[in-house]
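Some chains have been omitted; the remaining ones sit where they do in the full complex.
Here the chain labels run A, B and C in written order, and each chain numbers its own residues starting at 1.
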Amino acid sequence: MKSAVVVFPASNCDRDAAMALEHITGEKPAMVWHGDSELPDVDLVVLPGGFAYGDYLRCGAMAAQSAIMRDVKARADRGLPVLGICNGFQVLTEAGLLPGALMRNADLKFVCRPVALEVNETQSAFTRKYDKGQRVTFPVAHGDGNYFADHDTLDRLEGEGRVVFRYAQSDNPNGSARDIAGILSEKRNVLGLMPHPERACDPLLCGTDGRVLFESLLESLS
Amino acid sequence: MSAITPQLVREHGLSDEEYARIEALLGRAPNFVELGIFSVMWSEHCSYKSTRAHLRRLPTKAPWVLQGPGENAGVIDIGGGDAAVFKMESHNHPSFIEPYQGAATGVGGIMRDVFTMGARPIAMMNALRFGAPGHEKTRHLVAGVVAGIGGYGNCMGVPTVGGEVNFHSSYNGNILVNAMCVGIARADRIFKSAAKGAGNPVVYIGSKTGRDGIHGATMASAEFREDSQEKRPTVQVGDPFTEKLLLEACLELMATDAIVAIQDMGAAGLTSSSAEMASKGGSGIELDLDCVPQRETGMTAYEMLLSESQERMLAVLKPGREPEAERIFRKWELDFAVIGETTDTSHFVVRHKGKIVADIPVHALAEEAPVYQRPLASRKPLVDEPPFVRSKPVIDSLLKLIGSPDLCSRRWVWEQYDWSVMADTVQSPGGDAAVVRVHESNKALAITTDVTPRYCRADPCLGGKQAVAEAWRNLTAVGAKPLAITDNLNFGNPEKPEIMGEIAASIDGIAEACRALDFPVVSGNCSLYNETNGEGILPTPAIGGVGLIEDVHRVATIAFKREGDAILLIGETEGHLGRSLYLREIEGREEGAAPPVDLVAERRNGDFVRWLIESGSVDTVHDISDGGLLVTLAEMAMAGGMGAWVALGGHTPIPFAFGEDQGRYLVCVPRQEADRILAQAETAHVPAALLGQTGGDSIAAAGQGEITVADLKRAHESWFPAFMGAGELPPTN
Amino acid sequence: MKARVFITLKDGVLDPQGKAIGHALNNLGFGGVGEVRQGKVIDLEIHERDQGKARATVNDMCEKLLANAVIEKYEIEFRP
């Protein structure tokens, strides 16, 4: 399975994402500079976490305008799987690849801790190897993870089974609508989530629940 | 240009003697620009004029030390061709004036000190001291400092893995914000600041220069008066986004061989970086200020030379390598400009608008800076009049202590720091020392910061010793071999003999402990004049320790892991209550002598505990420090979500439970192993005793009653959020 | 000419910052503070004499970057 990780100015989980991909898929992902206009020929694109453009103005706003995002959109429209983690999720909403917006955490504080998630949907290339309703633990690390969308959009997301991850045990670290932690695009090929699966791939760190997400991709895409 | 009046000289923080010396060195009166240059270069902050003579007493050598004090950061060999690069630095005064930006720029500054040496920062720590919780400013300062550290460090993508937070009224008007950065480099790819050779281009990289923080260095070298609030316009604003680009761009440039020397622009910005580089390289340097990237219009030479705009670096390149360097910095959308060259005149020469505005022999700024042997008055150490202790119920006191400001959980703080980015944080905040894996290797670094100011007040020398010993102990407790320290000496006004006495004595104590523990000093920083209206802070020589873990799978944590484990107490317990938190929190008294530090026992006990961890027979260890034995036990129980039963047998309960005797650890071992390990301790002449065993959901002390771990946890976790809860608006950039 | 852009949250979009400010004001003893909303103001200099053209440009900036239509609305003001 060939993958690419986009590097924006002040992305800072690009290396972590690449490490996880390499360990699990056995192939080094291509690191793609935000200024490039074309993605290499890959099966998966990852928009990593971090503080692209310092999160200035709005998280992800400036990154969403970078040259590479035009091609990311085009390929996503043609069905290429795109995974946006944390800041990557924010970029995806700002770029219009996912609905809604990520607002400042309800308590206005950055929060970094492991959180319990519930896997709501297994009908996706990203989650097929999880069990429906499975409890997993990923760390979160963000100041703007408070997912917002209007009621109709939220109902639609839920109706169409596009809410993939929810904060479990009502342990919601940011006040997001309906405890949403991660959502799919209409075509189900774009996933954005605030928690960090790539930081949950090592028994020495925050457990290995995140591996399954990458293993699902490996199974679906190769 | 304004004429040089005695008034103007004083405003520049220079004494009459110092001014006379400047005239002698120049053989003429300085002009206004030159006066400004001398004022920052000769400031306490840059010249260390009060402490330099004493710092020489610190041991700085060991086979594994690759770079001791004198560069931007210290460097030690951690095997496999890797080096650890680290330093701690204060941003106390700016953080008091503007907590968010003061702390943020402090973090940015210390990171530059580390990556300017060619290292990628892999961990941040911070040692914070605030005023009494009840003081009107404290909550606002805590909120701002914590948000500022997170705001900068999180954006940089460097995990903030630990530190210290203390409260004491002596910091009401002078909080302490000490930030430590640890980086990793290849041992043969360390970059230094000596601008050797003539005719090499001097290049400016990073952000543009504005009128930020002019005279920050002199501000950090003057005692606070209430009206210092008026120095406010000097506060710099941090730009972590630009710093992140600067980090990546510098590491990219360092992968080439274009660099002769490189140095961050810290205190006194362009002036000190260029003068220090020339001085260390034994060369001269010429700058043309018209080439300096400027953010504001109409900046004078004086302003540009003294500006402390952040996120800037100065590099000396090999001739002809400019285009290659420029390409890298343009790619990262950073400013890049050739602003001068090195010369063989050994003069520091500055041009502006075609005119020479400063011409000073380099040695006059650096080596010739005054060094003072200030008068010392040694406060005689308080001797122990064993403090009378009314007998109070042990368990009630435990509950009260565990929920007190200095012992309660710091979760509220560290959850605002990204401690897990870079996917190498093996031991997150809350343990004895943070453990960060060296990327893609099987080894790890252990990192800690420690000092117990209330001990230092009682006896500065012993306090210095204790701070080093506790750092060494914390590294040992996770299974690391302690290698070296950085220190941040925070004190009051050195012109007061009793304060200077505290400084000198602390350094002696630090030096003695470093020698006894093979734990040399490789970098550090001094922050003096921490006084408001003549009120000095508690002497606070913060120690940042770094140790090596050869096998990242052989680390110990504080959490109880198995029911029925035997709990062993390592080390001698006299029940020393002088200066203890028990005395302060329960009896409301800050009295008595600090606990004695026996460096021989410290080393012997620690080496034994480390051996137990390395040999795989122990995975649960916690050193006994603030609050004493029972508090330590409670912390292990809360971390493991499991209770314990212990016998205080044969001892007077309160001193045994809450005394702060040094050199002690609690370790857990499977019950059937206990006798073997006790025997091993005996052969190693290490005092060790069976204290009790893990299990159940309560902490039970024989004959003293019990309390559930849940109740302890509630008290432990609730103080900080409750304190910060009301009235504060979380600051944002 | 100088343009000032106000970017505020659409009605119905919850505003954690505004809420926190209202809260803090009450804690500080400022009774009877009603709803508080926080927005952004962006001041920019554009080299364009013609008001109409200038407005068109700044509008474009808001649509493309400055405002997020999902949650925000904007107003534009000019000063000579």
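Before moving on, here are some points about what is shown:
As a convention for this text, a contact is a pair of C-beta atoms (placed from the backbone, for glycine too) under 8 Å apart; a residue touches a chain by one contact, two chains touch by 3 or more.
Everything quoted here is computed from the prediction, not taken from an experiment.
Chain composition of the entire complex in this structure file, expressed with the shown labels, reads A x1, B x1, C x2.
In this text, only the chains that are shown with their structure count from here on.
Centroid to centroid, with C-alpha atoms defining each point, chain B and chain C lie 41 Å apart. Each chain gets one centre point, the mean of its Cα atoms, and the points for chain A and chain C are 29 Å apart. Chain contacts: chain C has residues 20 touching two or more partner chains. Each of residues 107-108 in chain A touches at least two other chains.
Considering their complex, residues 147, 150-151, 154-157, 239-242, 244-245, 332-333, 414-426, 437, 552-553, 729-730, 732 of chain B touch chain A.
Touching chain A in their complex are the following residues of chain C: 12-14, 16-17, 20, 64-66, 68, 70-71. By the touch criterion stated above, chain A contacts chain B in their complex at residues 9-10, 12-13, 15-16, 19-20, 49-51, 53-56, 107-113, 139, 141, 143, 196, 198-199, 201-202, 204-206.
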